[in-house]
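Mind having a look at this structure? Questions to follow.
With one protein chain held back, the other chains of the complex are shown just where they sit.
Then we have chain A:
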């Protein structure tokens, strides 16, 4: 039985008494009340983020934290509190007032009456309110009405003079250090030459002072900069995502660029500083737009972990065995995936694959059968590997990576062998079944909490299908409930893997899922804040949810509850979730010889 493998991988203290985490929370509350009127917390129903007094962006961050729950109120406050804060690596400097040179670079000047950040803010507030009434997320292509996300670039006709362009909530730009545009999420890069030059001017202005600009705030907007040699990446966002999250997204965009071109593209800039990189990226809009889309639904983009498709242990073993067979014949990595979830993967000896590389690779692959050069930035940013990709069906695909450009026919033969084994051992049909059934359903935890730990560690099997449908038919199921658990993400630190529960009521729509995802992302950033963290626990309540985070040496748990959930029972539920994960870890994680470097 599976239990022998589990003992080697984790020794989580699942039986930890709820009190201990309770205590941690209590001590947290003490620290909190230190600097702030504690009445505020309870009356508003908002438990504030555990904020530190000296983040680089401290004063404004405080304001933002206060407004976690009350966006509208926050905006009003911020409009009178606009200012530009320059986050710097060497020195920290704050500038006040609307006269910053930077504010004219973005969103000002051309459209509205004046270039002051006052007008920007007004503009934004007005626009934001409109969006809130309509739909917070339509601009990102997600709406309540399940409109499927379509790949590819939109709004190509826009440029920085278009009002619609300036109202987009989240822009991404890539430019060269000479100010030439390379990529823009919205609008035509070539028409954005002037705008790119402005961004370049901001960066080089600060660089000339021997410093480096990381973050710039203008009203509700954050401008995040990332310099990678001759390539500059900039995000301009009013989504209130934390700086660290936005920076991580820029890192991934840069990584995606390396997947396509490798770092040797730098040499082109050494030869010719005015080098135009856009032709080299021709046709890849779709890759970047799908990556940017994943920032709003795929937790792997901030967890830096991958997730597995839930499968019976033996099934995953069977897939792993044949992949291992192939890996021994000169394949560097063999990865079997279904959508963004790993079925199994193996690496040649000593070769290790970073979860971020997997994310970028999976984002890059396309349909059918192909053989393409790809670079894995965390493996070797300077070299191409060759990826043989084959789709067994619309969801499930095999990636075989090798260093040899001649290996197509060999890899094709490998694939045929693998396919035969997978068919014979029913792996592919099991994969399809798992895609339909999903993994961990919250309802299952609520059904029989007591019997679970002992006897039935198999996903799905312990759940007679009628159970869940009965429960779902109850009108208030999930909203009230004894504990009100809505969703959770569990990340195993040693495995570099996470598991996320299936979404169910009331987190039903893509828009709600995106909001929850953003809330997790924010908490993840605050839990890992280098200035004050890492924190161990955090209990945050706002008008949408209660989120409880719990970080130990072995795992991180992010759990979302009904906003009225009781703290003590939420903690108890978290312990049960951890126990549940432990019970089914053979099915939800890829255990054993992982090719990931720990």
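Throughout what follows, a residue touches a chain if its C-beta (ideal position, glycine included) is under 8 Å from a C-beta of that chain, and two chains touch if they have at least 3 such contacts; residues count from 1.
Operating definition for what follows: contacts and distances are computed from a predicted model.
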| item | value |
| --- | --- |
| Per UniProt, the name of the complex member that is left out, chosen from "Family with sequence similarity 114 member A2", "Ras-related protein RABF1", "Mitochondrial inner membrane protease subunit 2" or "Enhancer of polycomb-like protein" | "Ras-related protein RABF1" |
| Touch with the omitted chain, as defined above, among A:162, A:284 or A:544 | A:284 |
| Selected from A:164, A:272, A:405 or A:429 as touching the chain missing from the view | A:405 |
| Touch list for chain A against the chain that is not drawn | 151-152, 260-261, 279-287, 364, 366-374, 387, 405-406, 408-410, 412-413 |
